[in-house]
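Of the protein chains in this complex, all but one are displayed in their positions.
Chains here go by letter, A, B and C, matching the order in which they are written, and residues are numbered from 1 within each.
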Amino acid sequence: MTDQPAIELVGIDKKFGAVHANKNINLTVAKGSIHGIIGENGAGKSTLMSILYGFYQADSGEIRINGKPVNIKDSQTAINAGIGMVHQHFMLVENFTVLENIMLGAEGGALLAKGVASARAELKRLETDYGLDVDPDAVIEELAVGLQQRVEILKAMYRGAEILILDEPTGVLTPSEADHLFKILGVLRDQGKTVILITHKLREIMAITDTVSVMRRGEMVATRKTKETSVEELAELMVGRRVLLRVEKGEASPGDVVLSVRNLTVKDNRGVTMVDNVSFDVRAGEIVGIAGVAGNGQSELLEALSGIRQPSSGEILIDGQPIGRASPARLRELGLAHIPEDRHHMGLVLKFEEYENAVLGYHRDPKYGRGFMLDLDAMQADATEKIEKYDIRPPNPRLKTANFSGGNQQKIVVAREIERDPRILLIGQPTRGVDIGAIEFIHRRIIDMRDQGKALLLVSVELDEIRALSDRILVMFAGHIVGEKTAEAGEQTLGLMMAGIAA
Amino acid sequence: MSTASVSLPNWITYGLMPLLNLTLAFVISGLVVWLIGENPFEAVKLLLIGALGRGEGIGFTLFYATNFIFTGLSVAVAIHAGLFNIGSEGQAYLGGLGAALVALALDNYLPWYATMPFAILGAAAAGAAWAFIPAWLQAKRGSHIVITTIMFNFIGAALMVYLLVNVLIVPGKMAPETRTFLEGGQLPKLDWLMELFGLKLGAAPFNFSFIIALVMCVVVWFLIWRTKFGYEMRTLGISPSAASYAGIPYARTVIITMLISGGLAGMMALNPVMGASARLQVEFVGGAGFVGIAVSLMGRNHPLGIVLAALLFGILYQGGGELSFDMPNITRDMIVVIQGLVILFAGALEFMFRPALVRIYQNFVKA
Amino acid sequence: ADIKPALVYGTGGKFDKSFNEAAFNGAEKFKAETGIEFRDFEPTGDTQGEQAIRNFASKGYNPVVAVSFAWTSAIEKVAAEFPDTKFVLVDSVVDKPNVRSVVYAEHEGSYLVGVIAGMASKTGKVGFIGGMDIPLIRKFECGYEQGARAANPKIEVFQNMTGTTGAAWNDPVRGGELTKNQIDQGADVIYAAAGATGLGVLQTAADNGKLSIGVDSNQNHLHPGSVLTSMVKRVDLAVYNAYMDAKNDKFTPGLQALGVKEDGVGWALDDNNKSLITPEMQAAVDKAKADIISGAVKVHDYMSDNSCPK
Partner (left out) sequence: MDYIDILISILGSTIRLSIPLIFTALAGLFSERSGIFDIGLEGKMLASAFAAACVAYLTGNAWAGLLAGIATSVALSLVHGFASITNRGNQIVSGVAINFGAAGLTIVLGQAWFGQGGRTPQLTADGRFGEIRFPFAAELRDSGYLGKFYADVISGHNILTYMAFAAVPISWWILYRTRFGLRLRAVGENPGAVDTAGISVSWLRYRAVICAGILCGFSGTYLAIAQSAAFIKDMSAGKGYIALAALIFAKWKPVPVMFACLLFGFLDAFANFMQGKSVPGIGEVPVQIFQALPYVLTCILLAGFIGVAHPPKAGGVPYTKER
């Protein structure tokens, strides 16, 4: 590790319309180091790195590479400057082969034939040098996510990247895959390459980075030597105040089984089995948490339970009655409410006014209009009530939903589902991208629901959240439930189970 | 900085921007006129006089506008549910069959006002039926509705020609058309309405279907913004994933929406078939289905906007006809050019001026 | 009397080298002789005809001549609205006190060119390409077939119609393909009665070194040496006469049927096809013409019973 900076960002500023994603950011990354960037969802990490990679253009600011100012006007300039990036959402052509994806943009001549041979040879070399092996003739859509990520890394290496940016690479990986990735990153560093690693997992930061920078709400709030900081300090820097890791809650008093799942198998749109023969029960008055790395079938499980996706076999029972192929609308009538994982895509119609979203899914209720009519006055009155009760800001039911902040948007969803007073509540990622104040509020409501004797199923990729709220924890891995633990189980144990290693 | 998410006041989005787009379309049309060697200003004058100068001209203008209101509504309803129905043309063509069969069957026995409800139902049902298959294919098999509705325009045209040439034609007559409907199968002219304004309708075929069109505007407005089904349509149109989360049945919503859309397109046939020529002829739709796309786009998919845009196109159609009469060098097809330009600028290039307007507006607000 | 003559063409356009151009020529001739200007209008679609006719009438034009059967119902309507205006409809009949309907004995003219075709064919096979499939065009075909058979009793006559809607008048590509089909089947003389579609027929015949027969106007000059002759239909006369009669206060409504006898239909001979017409053909066609006039030959009119004798 030398002291010569590989990258210097000076005064980078970027707005997306009303959203100020990066505010006057300064950042220096030393050559031959692994530099971590952490921050909550929406802090502006991806934006900053995409600017460095030439994917977005900064509104103002300067980028220096190896001390020289570079005008990075597109990704080509960035690639030529030796920068490679593995995006949070993979940038692969799904029906192309690995080889085609790797050659794309670096074909080595106007005709493909020439480049193919040298690309194959180069791939072979990278494979042996870094342990990045993948079949060059496999079609991307048939590869597992971990392998797809490997292709992304290969793409960057193939272009001779000296500086490698990885945007949340471990979100889709099992711990062992993540370990393998970190090993590769170590090798890269040893060869003098510079790595920038974006994540919001503090443990990873502590484990492999040399330096870490923290972003909050578009600002770069601090940079520390990893050795000289602690998880606690980073967490505080990230959210701007002390984190309440524990939620106050009393003992659970579980009642009858309300929701049960028997041998449930669910396939995704591509026909891949995502939930494989899963069975469990949820009782009244308890919170069952489902822990797991994203992409292990939790989403499909929630979709099946809420009627959005039809399971391919097995059954779901409410009060012991099989629900058959009940639609989400029918399930709502049965007293099942659902806070979806992704409020932007499912929970809300961003272009609707707030009061319209406040009835989404319940719009056929006679309360909101008789017969086939809608009663706008009743809808607005209802929305105003919830706005007050949940302190949604600004308190205007006629405002377009897109114009609320993320936390308030989430409150709109939470209010809608909880205020129906359901008997069963499915909850997906309740606090994703939500600020601390709102997190506490939402957690409180969830506990209240339990104490009122509702059956709650909680899915979250945040282990802390699962542990703080759940009375029982089921761990999901590769579509299976690999084990059940209580909240007292150690992080270590749960982590291993999430990796599919121990039961 | 991207300007896409900056919001502008309504008067800019719904007033100034369409106006600028329209102006550009007309300026380019003017250039074409000038290229042909005619005076564009003179042309505009003749066009406006032709469309609005006399009672008869206004009658024709409103007659054409009636067609476009129906097809515009048809396109708009589908768009609200996220469906691009470019099959209004074919649905209207089939609608003519529905209307004509009713008229042929009943004109002998019933007065027009008794025939009319059946004719409306017949036209709407036939148009809806023609929309059903593309709708079903989209809903159940995921076939792209744009492509299937294009295909169905052609299939419909072939079917209608076959029927007119081989089945419905009056034996011994040359033109492939049905017999002329009797009074009982015709919609009455709206001379009284024109006379209220002291205008003479003359020969213009401005007829009762205009009133039906206006009623449908109200019905559509109500459907979209005041009913539960309208809410579901809009949810599906904006966010299919939210719709599925909300338990809004995709296939049912798509099919019903397309049936409504096709029904509205089919009702357009009342105007030319029962209101004007009193018979079913080949190609009577004459592109009105496609004009509906422009009308809906320009009217921002809102019934009120659609009425205004339909009036504009009515003026173009009627005024264009008169213009070509007075300036023989400019054929009536000039209006097709203008339509194309309006669709281009008000539709595909809808937001061309937005970034500039955002910049100007922001400077203005800051100042 | 002072007149303001007007002319509405069929949808083929004024310079279609055929039907409409003939009408235009008649009006031009009138203008040249009398110095009286006329207004004309070229609808490019079926919907525009009625509006144009009404427009002329309402602006005081009189007489208003509309050529093409497509304007039948338009004349029917507008003539009732403007009882003081004189209308002339070519190719179709409207029975109104202020309408003169001019129809032609196309079967007679077609018979004459059929005779020539029958004699000119070396293969014993001739073809006919019609535009829109309507009784009027069947009438052309039927006369042609009779003439060809009169010249050569063993002749084989192919016939095709381009389509069933107005678009059939304007589809030279399909016209050409149908011609090619007939040529492939052995036809070496092909008669086109198909408006602008005929241009494709004549072109294809010329491209393939076969003979063709034009229609309505004299089309011999289009492909000299390939167009055997043209069945001329004197639409120019109808227009010219209408204007002249109106000018001289001699306009009469009612039906005018123009046949071979009235020189309303005939065949064209000029420098372009002189070399193609042998003296024998000339003699035969002259005789046929005389026989028709004298009544010795009666050419069957398809439209009289909607059938053609085989």
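Definition applied: a contact is a pair of C-beta atoms (placed from the backbone, for glycine too) under 8 Å apart; a residue touches a chain by one contact, two chains touch by 3 or more.
In this text the structure is predicted, and so the values were computed from the model without any measurement.
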{"item": "Where the missing chain makes contact, among the chains that are shown", "value": "A, B, C"}
{"item": "Identified contact with the non-displayed chain, of C:178, C:194 or C:284", "value": "C:178"}
{"item": "Given B:144, B:200, B:252 or B:359, the one touching the chain that is not displayed", "value": "B:144"}
{"item": "Selected residue (touches chain absent from view) among A:10, A:30, A:106 or A:138", "value": "A:106"}
{"item": "Where the unshown chain meets subunit B, residue by residue", "value": "2, 4-5, 32, 35-37, 84, 86, 133-134, 137, 141-144, 146-148, 150-152, 154-155, 158-159, 161-162, 166, 290, 293, 297, 329-331, 333-341, 343-344, 347-352"}
{"item": "Subunit C residues touching the omitted chain (full complex)", "value": "9, 11-17, 20, 42, 44, 159-161, 163-164, 167, 170-174, 176-178, 180-181, 184-186, 196, 199-200, 203, 207, 222"}
{"item": "Hidden partner chain, residues of subunit A it touches", "value": "16-17, 53-56, 74-80, 85, 87, 89, 91-96, 100-101, 103-107, 109-113, 115, 155"}
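Everything below uses one rule, namely that only the chains that are shown with their structure count from here on.
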{"item": "Of all other chains, the one whose Cα centre sits farthest from subunit C", "value": "A"}
{"item": "Chain centre separation in whole Å, for subunit C relative to subunit A (CA means)", "value": "77"}
{"item": "Sites on subunit B at which at least two other chains make contact", "value": "none"}
{"item": "Two or more partner chains touched - positions in subunit C", "value": "none"}
{"item": "Footprint of subunit A on subunit B - complex, ascending", "value": "1-6, 226-232, 234-235, 238-239, 241-242, 244-249"}
{"item": "For the subunit B and subunit C complex, residues of the former touching the latter", "value": "56, 60, 161, 165, 172, 174-176, 180, 202-203, 277, 281-283, 286, 321-322, 324-325, 328, 331-333"}
{"item": "Touching residues (chain side subunit A, partner subunit B) in the complex", "value": "14-19, 59, 306-308, 327-332, 338, 340, 342, 345-352, 356, 360-361, 363-364, 368-369, 372-374, 376"}
